[in-house]
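Okay, structure first, notes after.
Of the protein chains in this complex, one is absent; all others appear in place.
All chains are identified by letter, namely A, B, C, D and E, in their written order; residue positions are counted from 1 within each chain.
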Amino acid sequence: MRILLVNPNMTTAMTDTMAGIARTVAGARAEIIPITATRGFPYIASRAEAQIAGAIALEMIAEYRDTVDAVIIAAFGDPSLAGARELFDMPVVGMAEAAMHSAAMLGERFSIVTFSPLMTAWYMNCIAESGLGAKCTGVRTPPPRPVLVDSVLKDTRAELIALARSAATEDRADVIILGGAPLAGLAAEIANEVPAIVIDPIAAATAQAIALASITMPSSFAARAAKPASKSSVGLSRHLEATIAADRA
Amino acid sequence: MRILLVNPNMTTAMTDTMAGIARTVAGARAEIIPITATRGFPYIASRAEAQIAGAIALEMIAEYRDTVDAVIIAAFGDPSLAGARELFDMPVVGMAEAAMHSAAMLGERFSIVTFSPLMTAWYMNCIAESGLGAKCTGVRTPPPRPVLVDSVLKDTRAELIALARSAATEDRADVIILGGAPLAGLAAEIANEVPAIVIDPIAAATAQAIALASITMPSSFAARAAKPASKSSVGLSRHLEATIAADRA
Amino acid sequence: MRILLVNPNMTTAMTDTMAGIARTVAGARAEIIPITATRGFPYIASRAEAQIAGAIALEMIAEYRDTVDAVIIAAFGDPSLAGARELFDMPVVGMAEAAMHSAAMLGERFSIVTFSPLMTAWYMNCIAESGLGAKCTGVRTPPPRPVLVDSVLKDTRAELIALARSAATEDRADVIILGGAPLAGLAAEIANEVPAIVIDPIAAATAQAIALASITMPSSFAARAAKPASKSSVGLSRHLEATIAADRA
Amino acid sequence: MRILLVNPNMTTAMTDTMAGIARTVAGARAEIIPITATRGFPYIASRAEAQIAGAIALEMIAEYRDTVDAVIIAAFGDPSLAGARELFDMPVVGMAEAAMHSAAMLGERFSIVTFSPLMTAWYMNCIAESGLGAKCTGVRTPPPRPVLVDSVLKDTRAELIALARSAATEDRADVIILGGAPLAGLAAEIANEVPAIVIDPIAAATAQAIALASITMPSSFAARAAKPASKSSVGLSRHLEATIAADRA
Amino acid sequence: MRILLVNPNMTTAMTDTMAGIARTVAGARAEIIPITATRGFPYIASRAEAQIAGAIALEMIAEYRDTVDAVIIAAFGDPSLAGARELFDMPVVGMAEAAMHSAAMLGERFSIVTFSPLMTAWYMNCIAESGLGAKCTGVRTPPPRPVLVDSVLKDTRAELIALARSAATEDRADVIILGGAPLAGLAAEIANEVPAIVIDPIAAATAQAIALASITMPSSFAARAAKPASKSSVGLSRHLEATIAADRA
Partner (left out) sequence: MRILLVNPNMTTAMTDTMAGIARTVAGARAEIIPITATRGFPYIASRAEAQIAGAIALEMIAEYRDTVDAVIIAAFGDPSLAGARELFDMPVVGMAEAAMHSAAMLGERFSIVTFSPLMTAWYMNCIAESGLGAKCTGVRTPPPRPVLVDSVLKDTRAELIALARSAATEDRADVIILGGAPLAGLAAEIANEVPAIVIDPIAAATAQAIALASITMPSSFAARAAKPASKSSVGLSRHLEATIAADRA
């Protein structure tokens, strides 16, 4: 099985870290094909950025669509997830969604801990759209301060552990999701310091991509009656234009 | 007051019809500046298409942002609405959202009538995201059949009147929204044949753009603490890059 | 266009302030006809008072119904709004509802700031009934203390600014609604001191009344199939009795 | 224990029927004091009518408040229930609310069956406001036709039985509520013909009034911190004015 | 009328206290038959314990089913309530559910106060499943500490009064539910010290059992079309096996 790990952010170091985690989860079960956006933003942190980077992600997936069996959209907030599911005849998994559904199957309540309150409103929207709000104890973050994506993991590590501990002991969350691609890898490092199940979203997305591919057949995706009609377009990348124009009858 | 009417669809005839309606509603109160996408799709009818056309719409708005006082995103389903609100320091109105909020202020229950069941699922999502589901009696459409956007208005007119009548008499909707840009202009034509208040979404969007601009000050938009941080980018149109990079402190 | 501004409170000074704001918003587009309750309460602040003052408001509207094009119910909490919409064949707008729907079209999240925690529970009910709870960050108020409606604006001004600032910076609300008729006019005064879009509910109600009247036809209201049947009554004001007895076939 | 049965409708025959049922339920446990509105409407069937009749109901209760231990508002839809609870220091029970909460404690799912689709929208609102929507299978009614309140019970009896049977066997409702004061007394008559628990709302309201009075103390109602402040008023009945002006410190 | 009070906890002292309160509420209207689990747990405080003790409760009820007219499941959290309602042809009432529905009919907002934060998550689930979340201001508890069920009432009494006072004055709850069987009896003792209506769940359950039995007929329960089909079983108590095997046609 080949899984495309699409980083809609332009930061290659982030892709490398996430690919490493994905490979550890996948082991021999799947090959991970990591790709990084070459247009867009260093790190997506708003709705406008997700609108643009999501369109770029569709082009990235279209280019590889015939060579992979499942897709991970490797940005918390899951830009273009709904659109990608329409277009591509294979499982497409988002980091936030995979983490939340996994959390909902691991315990009664989960919490999201992330590095900046700037993300809280967007993450709250993700939770609400997933339908899992009743199982979520909320989003915990450090107080506002300037964020350097490159060093955020080091700068906030102690605070994040303390926040995760509070989520477990005060909010009584069974499961803690460490939200945001810059925190990839932290879950395994701090698991022993937090009295809860700690989830790394990229690990969850990898495990879910494998799970979903193992219980579905590509022909079923292709046969979906609910897919949109084929459509002509102007100005899209060659592969994306072809994907959208493909006959679905 | 100058209002930018952004058609993220590439069909100029549709833009012309909508601009005509908008001008009738605006009268002397506002000048309507209609623009039509030059990339993307003839008519957006899916989530994937909305992802892509929404990103194009942001570029279109960015180009005009310094010369207008409010923006209408003239496609039902409201592509890129959340992102546009973050970026631009003026009211940004979506056709679906404006129609639904207007309907919710005009009666107890509203219904959406549109030309194809292919749109139902997307429109139901719009309703749910608006929070107005409890006030909506549902979406009524003709049975499935191939849709020609150019002639849909003529082809389905009698059926749409019958559906609107049923929504009023059977579902007891006070207000009927005729959803979808291809139906622009129909509301005024059929109002006398339907025992309910019939809303044309482009008229509603125009009225709401004027209303919102009349009770807000541009300086307040610019001062919003909740705006995302400025951000560098690669590969965007010049105006959109500048918008996103603008200092917001 | 003529808009009836119905103050169901008996405080004429409040009516005067609100009429002034409404006139500023309306400009040449509409004439504002302000009327003040001559029975009932100085200021409505409970459900029981709204039940009674709402019935009085229906009588007030009935008296003017043939001479105006739209109605504003000028009390936050919107007493008798549902009933007035049934009875009168024109747009009827409530201050709370108009402010919340406007806020929902101006940003991702809004907050309500008001002068007393005594109002919080009622306002929370208004938010829930509007369906907009997911977009509201809550109601912020000063701590409990005796309220003098006449001087509340002066007494709490500094506190209200601080609360609005907190709603913007801590709760990340894009839009702040200053709830309660006694705060009419404050929004414009403090807008520059709050890093958010600040909404004056009477301004919002005026803008919405004009917007809704501009996209609807009186004949459609009269033709609504969902209107209740005509009904005989005893003991109502002459105009209200006639309104309710009017044949609707 | 003395229970005031307030019929906000002007139809005395309806009051008599309901008082008879209430007395059967109460037996020796409570004395029923039935009163009938002398102003308002023969039968409330809209929001506007409920706004007005609810204000009249508050006056009716105020007159008897010192001589009874609990109140039943004997109209489905429960006009002025929230206001009456604020004002009067004793249990106040609504017919719709009592029937729905009783039904929710008797089975997994309940249905409302009533005599006219004209009531459906209002009843759906009642269900939603109670929070019990997830336990309700819907409202079933005969098709639209002119309703004569006096003979509706006789005219629709066979249809109502058939509707109740369908609600039980098709919707799998455990409990059927026969909604609307004109159907008072029907539940006991048809119980053997319906494979479900059939609830008469006036019986439910009586049982709940007794239940609530038996587990509460009048002094606790009087001491409620959450009661609104006392208030002066103009033009109210003497007793209602005194109730609202009463010192609550 | 005979009411079975089933304590699924093994603590007889708790049964005795609850039976005393139930008898006070019932007076001459009903005879209370208290029974205590002889297997299971001293005090149920988790989902796993409720799963097991609920199955035991079904056996306890089955043994008495032919000799009683209604059942109270006397543990907050209401183990096996849904199953018992399916099986037994009479009203079955849970302590949490009865308290919450009663509270919802006594005021606008209720609060739950209990002795340990360990119960909060479970109680929040109960509230959500009842549908009454919008009427609940939350669960207030003392900080975490070891709980001795036998002395918890004495140990936490002052704190519980303070919490109830805060729920009334700060959260503006009209009604306070003292949750958890170990607090049975406290409501009456502290009512005068709390500015709200204070509910004892076992009192509420008793009043509701009587109310529901007074408005229903056993034959209607037996005739329910929505009951599950009869079923053979292995290893159940003799009475429960017979109950589940009983023909329901």
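Criterion: a contact is a pair of C-beta atoms (placed from the backbone, for glycine too) under 8 Å apart; a residue touches a chain by one contact, two chains touch by 3 or more.
Here the structure is a predicted model, which is why all the values come from computation and not from measurement.
Q: Tell me the shown chains the invisible chain touches, ordered by label.
A: Across the whole assembly, the hidden chain touches A, B, D, E.
Q: So one chain is hidden, and I want to know which residue out of E:5, E:35, E:58 or E:112 touches that hidden chain in the complete assembly.
A: In the complete complex, the chain left out is touched by residue E:58.
Q: Which one touches the absent chain: A:38, A:151 or A:214?
A: Touching the chain that is not displayed is residue A:214.
Q: Of the residues E:14, E:87 or E:186, which one touches the chain left out of the display?
A: E:87
Q: List the residues of chain D that touch the chain left out of this view.
A: Chain D touches the missing chain through residues 108-109, 134, 172.
Q: Spell out the interface residues on chain A facing the chain that's missing from view.
A: Spelled out for chain A, the touching residues are 25, 29, 82, 85-86, 91, 93, 97-98, 101-102, 104-109, 130-135, 168-169, 172-174, 191-192, 194-200, 203-204, 207-208, 210-212, 214-217, 219-221, 223-226.
Q: Even though one chain is hidden, which residues of chain B still touch it in the full complex?
A: On the side of chain B, residues 47, 117, 120-121, 125, 128 touch the unshown chain.
Here, only the chains that are shown with their structure count from here on.
Q: Cα centroid separation between chain B and chain D, in whole Å?
A: Comparing mean C-alpha positions, chain D is 43 Å from chain B.
Q: Starting from the mean Cα coordinates of chain C and chain D, work out the distance between those two points in Å.
A: Their C-alpha centroids are separated by 29 Å.
Q: Check each residue of chain B and list the ones that touch at least two other chains.
A: In chain B, 82, 85-86, 108-109, 134, 172, 226 touch at least two other chains.
Q: By the document's touch definition, which label belongs to this structure's chain graph: line, ring, star, complete, or other?
A: other
Q: Every touching chain pair, please?
A: A-B, A-C, A-E, B-C, B-D, C-D, C-E, D-E
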